[in-house]
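All protein chains but one are shown at their positions in the complex.
And then subunit A:
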Amino acid sequence: MKRSIVSALGAACLLVLLGHVALAQTAAPDPTAAANSYVNAPFNWQMWFPVAGSPMQAQIDWLMQYVLWIMAGVVGFVAILLAYVLTRFRASRNPKPSQVTHNTLIEVVWIVVPVLLLAVIIIPSINLIYYEADDSNPYMTVTVTGHQWYWEYSYNSVPGLDYTSYMVPDDQLKPGELRRLSVDHPMVLPVGEKIKFVITSGDVLHGFYLPSLGVQKYAIPGTTLTSWTTITKPGTYFGQCNQICGLNHDAMPIEIKAVPLADYIAWTKTALATYTDNAAPPSSPMPRNQLADATR
């Protein structure tokens, strides 16, 4: 009885709280709010890939399981063989060693069987290579530039929309933000559309790495590399710099807010207004936020 009263009270409080949040949102609409419903972030004791956020990652996940099961079979076979040999032919059970050093049949078998296994791996693998490389007919293109130590996103289809994205320093984290993963200005992308990334660097090598979307390319000064993704579900996705780039290599994560197309279009309008001062010269040698060693 008492318990039900408490829970009723709790539910009422929750409703009031939710109402406040809803009111706050209608007061200042956030076009990227849809992305907060689902967060695709790494979790403690994770043992497998992130939940696939794109068809590409889904295919990588499938091929990984396929190849890994084949290789697990090979490792298991060798382990069983070793265990058998080491028990059956130990000196106490087999005091007189045989002197056999050749068996043509078995030597052919252990060449042919691995070749067949490799062929079985290579065929789907090569198909996936070409799928990953096919960045044709994108809905939109984002130019990603790595800098020491932040990312710069330039939306080719929205003239003037070019802004920088810094990690939130450890001492400025707000509730709900993830340490070493959350950024001040995430990349905002529409769900369900093919997005092409053109990746380059303004200084040293960086790595544009989005594990939950199956995207990874070096950012190389003087060269552009391309990759692409189609995000299946609205939500927040994370990535990190994956090529050593100096003393804050671990402090330039990538955060993506994926929202429905209409919200994305609404966002580009507000973003153009909000980020104009943000498109400041990306060549500034030190990060705007104090990312230096003090935060560690």
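In this section, a residue touches a chain if its C-beta (ideal position, glycine included) is under 8 Å from a C-beta of that chain, and two chains touch if they have at least 3 such contacts; residues count from 1.
Keep this in mind: contacts and distances are computed from a predicted model.
Not every chain of the complex appears here, and the one that does not is recorded in UniProt as "Cytochrome c oxidase subunit 1", selected from "Cytochrome c oxidase subunit 1", "Phosphonate C-P lyase system protein PhnK", "Potassium-transporting ATPase potassium-binding subunit" or "Pyridoxal 5'-phosphate synthase subunit PdxS". In the full complex, subunit A touches the hidden chain at residues 41-50, 57, 60, 63-64, 67-68, 71-72, 74-75, 78-79, 81-82, 85-86, 89-91, 94-103, 106-107, 110-111, 114-115, 118, 121-122, 125-126, 128-133, 148, 170, 178-181, 203-205, 207, 209, 211-212, 214-218, 220-223, 225, 238-251, 253, 293, 296.
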